[in-house]
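A single protein chain has been omitted from the complex, and every remaining protein chain is retained in its original position.
By letter and in written order, the chains are A and B; residue numbering begins at 1 in each of them.
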Amino acid sequence: MVKLNNISHTYGTKSVINDLSLSMEANRLTCLLGSSGCGKTTILRLIAGLDKPASGEIIIDNKTVSKKNEIVVLPQNRATGMIFQDLALWPHFTVYKNIAFGLTERKEKNVKERVIEVLTFFGLTEHANKYPHQLSGGQKQLVAIARSLVLKPKILLMDEPLANLDVKLKRKILDHISNLIREFNLTIIYVTHDHKEAFAIADKVVVLNKGKVEEEGSVEQIKESKNEYVKFFLEY
Amino acid sequence: MGRTIIKQPLYTIVYLLFVLLVVFPVAYTFLLAFFNIDSLGKNLQLISIETVLLLLKSVLIAATVALFSTFSGTLLGFLLYKTKMKHSSFFKLALLIPLFISPYILAVAWKDFFFIMAGNSNIISSELGVALVLTTIYTPLAMLITGNAFSGIDSKLEESGFMIAGFHRTMSKITLPLIKPAVISSFVLIFIFSISEFSVPAILGVKVFTTEIFTQFSAFYNHSLAILQSALLLIICLLLLFAEGKYIADASFLSVGNRGNNTKTYQLNKRRLPGFLFVIIWLFISVILPFIILFFQTFNNETTNFIRAFKLLLPTFGNSITLATTGALVIVFIGFVAAYKNYLSQTQTKTGKSFDLFMLFLFATPSTIIGISLIRFYNHPALEFIYSGWTIIIIGFVAKFSFIAARLLGNAMKKIPASMDEAAQLEGISKFKRFLRIIVPLVLPSLFATFIISFIFSLGELGITIMVYPPGTEIMPIKVYTIMANAPQSLVSSMTLIVFSVTLLMIIGFYFIAKSIIKKQSYVVG
Partner (left out) sequence: MRLFTIVTIILTLFIISGCSNTTNEIVVYTSVDQVFSEPVLKEFENKTGIKVKAVYDTEETKSTGVLNRLIAEKENPQCDLFWSGDPIRTIVLKNRGITQPYQSPEATDINPAFKDPQHNWTGFSARARVLIYNKNLLKPNEIPKSIFNLTDEKYKGKVAIANPLFGTTTFHIAALFTTLGNEKTKQFLTALKVNKVVIATSNGDVKKQVMQGRVACGLTDTDDAFEAAKENKNTGFLFLDQNGIGSLIMPNTVCLIKGSPNTNNGKKLMDFLLSKDTEAMLARSCAQMPLHKGVKVPAGVASLDSIIPMKVNYDKTAIKLEEIQNYLKAWAEQ
């Protein structure tokens, strides 16, 4: 469903991704696993269309969406949703407004119903009139996810969504995320540096190191990998 | 280029209009001076070692003012924005008062004060005196800039410091470095203001570079030499900006709060009294003392001059307020467009850099030269509709103050994470809607602050206005300036108090308007 062919990307003069090729199946959760600075977030931004690749091409559903130094399909037309690392909740909008904003601006129908539906799904109904700064960390995460899902994306990009949460809350939200694929017919690309998170929910794990793929496969395959870097990474 | 215009029509239009209507007239004046071979050779000979030494002296005075203002402003910013000091809201407003009063009036008040207390004003009529007066005038600017920066520090950043070190170490190693960009911006702004300031050194009888430029204009009518000398001034300011840009560009510390109003405020405990005393002493020196002098001068045995002053100034209120309000709106708009472009690009594009450079160029150019340039460019039958109306004054305001607006708003926008805009972009929200519904609300407090500062400066602007104001127009600062030449001191002081009161009333009015708009926005981004 999502293919990256020979992608390279630089920030300034620094090469972040170097000739990387990757494919992620539809209706699966693919986890990009690696330490900080290995290029995980960059890959998400390239798929979202927020950055242009320096070389290579990105294909979604057999359609080229990005190629060398060019955004062929604009981000808003790629049917992707993204949960940013800092969540990017708009602080001047209530929870309801944060979720409804995209629907309203796109002039979609049944805005209220759809917002309430997603609020109910995530158990956020009572927080609808609160502002982000009045929510706990976990509630904010859920609002960020709800905001993306209400627009019915085909692909959900999640950039370390559980970074600041406690174990109990993580488990709760991971359960939610696992259900999302089934409930919303999604393809999820999930970025994390925590292999336990990855192993809990991933259908496929891709281990990255310095902008290159070290190993990719199922959870079991990764656990049993003979790759020195992967073994080293999983130990810690 | 074509694609850029289509992609960013508003930015392109604003940029082109700014360059054509504001920058070009002034740049043309400089080019004429440089390319007029006959006068250039003659005038270059007049730029002697004395000129260079005078420039160095002015640089030293300006640097001293910038240093002291930034230091005291940062201290005040910390005490009022970062601690739970009592009556801090009152102090924040009261300490801004020197910005509402024309510098030359304050200089006169100080001169009189020293004469009354010490029998002569020699102490103040010196380079140190100039530095003292200018420091009291510009410290509020530093307080505003750094106070805003203090308010934007995420509490988590400091709290993580407290896990390791005590209060002093956290302040010096975490808090202060985080506001370094604001401190540097404050220094640069005040330096440029001080080095371009003419009226205070003139009143105190201290020769500085700008008085030299003024002399060339008004005593020798040697416009081309005055312009060449201004070019030296510009070079200094550009060098400073270059150094500032280089330093801040490398700074990776930008702080954003994910929760609203989560900046940490401190109880001063045993430092409460010294802190409070410092604020009170500063308030006394910079505000109360000059006002005592002004009141003394106004009401010394009579009140008739106060009434006379009011009658003289009444016809000017409407014009001045309308001009200043419109000017401030246009200034904020241009500054916002420039800042937003840089925000969108995340790194400065070539046009972004040139926009900044043009604004700095105009900001550092002496007002008289801007005035002359505008006359030469617009005093043409085809442009009569601009020259003989109020538009020419607005152009002057834009030339002088758009740099400040762009700088203040640029700093505010840096605090908005790009992800806020990108999240909306992914939701399919148009660029214009993102601008209006995401960006504008998030910078609303900064927009208001910038508007107020632009309004105050526009209301008191004299140097350009006196050159271009349409005949028959009554404008406040011109009326005060022309009347004061041969008016009793009590009349001049009365006019000053009235101008101050009008300014204060307007700001209070704007504050209540803004409060009603902003009150629902119970958030802070950084």
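We adopt the following convention: a contact is a pair of C-beta atoms (placed from the backbone, for glycine too) under 8 Å apart; a residue touches a chain by one contact, two chains touch by 3 or more.
Note that the structure is a prediction, hence the values are computed from the model and not measured.
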- Message: I'd like to know which visible chains would be in contact with the absent chain if the whole complex were considered.
- Response: B
- Message: For a quick check of understanding: of B:78, B:110, B:403 or B:469, which residue touches the chain that isn't displayed?
- Response: B:469
- Thinking of the whole complex, not just what is shown, which of B:151, B:368 or B:402 touches the missing chain? B:368
- Kindly state which of the options B:57, B:156 or B:207 is in contact with the chain not pictured. B:207
- Chain not shown: contacting residue from B:329, B:357, B:444 or B:507: B:329
- Hidden partner chain, residues of subunit B it touches: 115, 120-121, 202-203, 205, 207, 214-215, 217-221, 223, 326, 329-330, 333, 368, 371-372, 375-376, 379-381, 384-392, 394, 466-472, 478-479, 481-489
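Throughout what follows, only the chains that are shown with their structure count from here on.
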- Message: Distance between subunit A and subunit B based on Cα centroids, please, to the nearest Å.
- Response: 44
- Query: Can you list the subunit A residues touching subunit B in their complex?
  - Reply: 48, 50, 75-77, 80-82, 84-92, 101-102, 105-106, 131-133, 140, 147-148, 151
- Can you list the subunit B residues touching subunit A in their complex? 256, 258-262, 417, 419-420, 422-430, 433, 437-438, 441-442, 520-525
